[in-house]
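Note that this complex is displayed minus one protein chain, with the remaining chains in position.
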Amino acid sequence: MDKKRLRISIFVLLFLGLSFLFSAVQVPPALAQEATPSDDEVNAIARQLYCPVCENTPLDVCPTEACRQWRDLIRQMLAEGRTEDEIKQYFVDNYGARVLAEPPRSGFFWLVYIVPPAAILAAAFFFIRAFRTWKQMAREPAGGSAASDGEASQTRDDYAARLEAELEKRK
Amino acid sequence: MNENNPTPPAPRRGAPLWVQILVFAALLGLLVLVGLGLARAQQPIIAVGAAVPDFTLTLFDGYAYNGAGEVSLTDLRGQVVVINFWASWCKPCEEEAADLEAAWRHYAAQAPGRVIFLGIDYVDTEPQARSYLAKFEISFPNGPDMGTRISQAFNRTMGVPETYIIDQNGILVHVQIGPFLSVAEIQRIIDPLLGR
Partner (left out) sequence: MFIDFGFGILVLTLAVTLFSIAAALYGFYTGSPRWVESARRAMQLTFPLITLVALALIYLLVSGHYEVQFVYSVTSNEMPLYLKITALWGGQEGSLILWAWLLAVFTSAVTLRKWDRDQELLPWVIIVTAITLAFFLALVIFFENPFARWWILPDNTPVAAMFQPSGAVPAFPNNGEGLNPLLRHPGMIIHPPMLYLGFVAFVIPYAFAIAALVTGRTDDRWLRLTRRWTLIAWLFLSIGLVLGARWAYDVLGWGGYWGWDPVEIAAFMPWLTGTAFLHSVMIQEKRGLFKQWNMILVILTYSLVLFGTFLTRSGVLSSVHAFAQSAIGPMFFSFIGVTFITSLVLLFHRWKDLTATIEMKSMLSREALFLLNNLLFIGVLIICFWGVVSPLISELATGQKITVGPPFYERATSPLWGALMLLMGVAPLSAWGKSTFTTLGKALWKPALLAALTPLMLAALGMRNWVALLGFTLVALVIFVSLHEYWRGARARQKAQGEGFLTALARLAARNRRRYGGYIIHISMVIMAIGILGIEIFQTETQRNMAIGDQVELAGYTVRYDSLAQFPYSDGRFVTRAVMSVFKAGEFVDEIYPRYDLYPGGQPMTIPGVRSTLVDDLYVVLVNWENVSATQTPFKIYHNPLVNWLWIGSGIFILGYLLAAWPQKENG
């Protein structure tokens, strides 16, 4: 009973850990304050944004006029001394969550981050459980068919087996 | 190696029922999801003859409707509403900007209170949008499409300029993809709605 609870709590911990991994917040690089921000400073932010006019293309390499304006706006906001987070928030407020490279970690969008680790852990859980059953079966051999299976595979893989045997002999 | 295993006539039995139900439910969910996505992709634009979903447009500073800084579609019942999506980076929008403004002034003078024009600024930056509005001396209410919510409700694959004309009962009567070429073209659509 206790063992089971332990296992469950390990799973929960693992799950939380994985979820965290999936949603780890990136630390923004410190920005140098200058009079006119350089292209590199603009691109550092633009790279993380996606303009609705060219979907799935990061803003720093999007050739449309709309995106050029966005980059100018980023430059202007940087010059005003706004931080990276403030700028990104401005774009989210104005154009929606789709401008971010991944959805914000809030409300409904948590689903995006929770489902994959949950599904993978569920698969791992079934894998481990199934594995235990199989091991049990191996401990209490069911009958002849399994043994013949093993032999069949042996003959099929005879070359490899011989190789292994030769290797053993050599030692 | 299993060729010596006897294959059926052994009783055929399926997978556990709960697995079957679960898997089919998941599959069905996926198909519904993709199906709805497909339906939206096939029919990205709200249909002429349908009621237009309500929205609230926050106006740019310096613009007002009835003295307020925002306007809702429901407030405009009883008037013909011309909703123009535009952006400052859009060249074809510039072609029609003067015509739209002229048409607006025409109706403001000829049929006051019966026709309202709304400009909705799509995926644009405010400084450029303001200079565009100033350049073409646009006087009818204009505001940004915050969060691209309004444009998404009208057309998932919005490409500016697009203009939607709504009658007095909130029913969409005309969709214009691309610019209007003259004031007369706009009048040809609006005048019949005013009973002229």
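Order of writing sets the labels: A and B. Residues in every chain begin at 1.
Keep this in mind: a contact is a pair of C-beta atoms (placed from the backbone, for glycine too) under 8 Å apart; a residue touches a chain by one contact, two chains touch by 3 or more.
From a predicted model like this one, the values you see are computed outputs, not experimental measurements.
Touch with the hidden chain on the side of subunit A covers residues 21-22, 24, 26, 38-40, 43, 48, 50, 52, 55-58, 61-64, 67-68, 96-103, 108-109, 111-112, 115-116, 119-120, 123-124, 127, 130-131, 133-135, 137-138, 141-142, 145-146, 149-150, 152-153, 156-157, 159-160, 163-164, 166-167, 170. Residues of subunit B that touch the chain left out of the display are 1-3, 5, 7-8, 10-15, 20, 23-24, 27, 30-31, 33-38, 40-42, 147-149, 152-153, 157.
What we mean here is this: only the chains that are shown with their structure count from here on.
Taken in their complex, subunit B has these residues touching subunit A: 1, 5, 87-90, 123-128, 144, 146-149. Only residues 51-53, 64-66, 68-70, 72-73, 76, 93-98, 145, 149, 152-153, 156 of subunit A touch subunit B when the two sit together in their complex.
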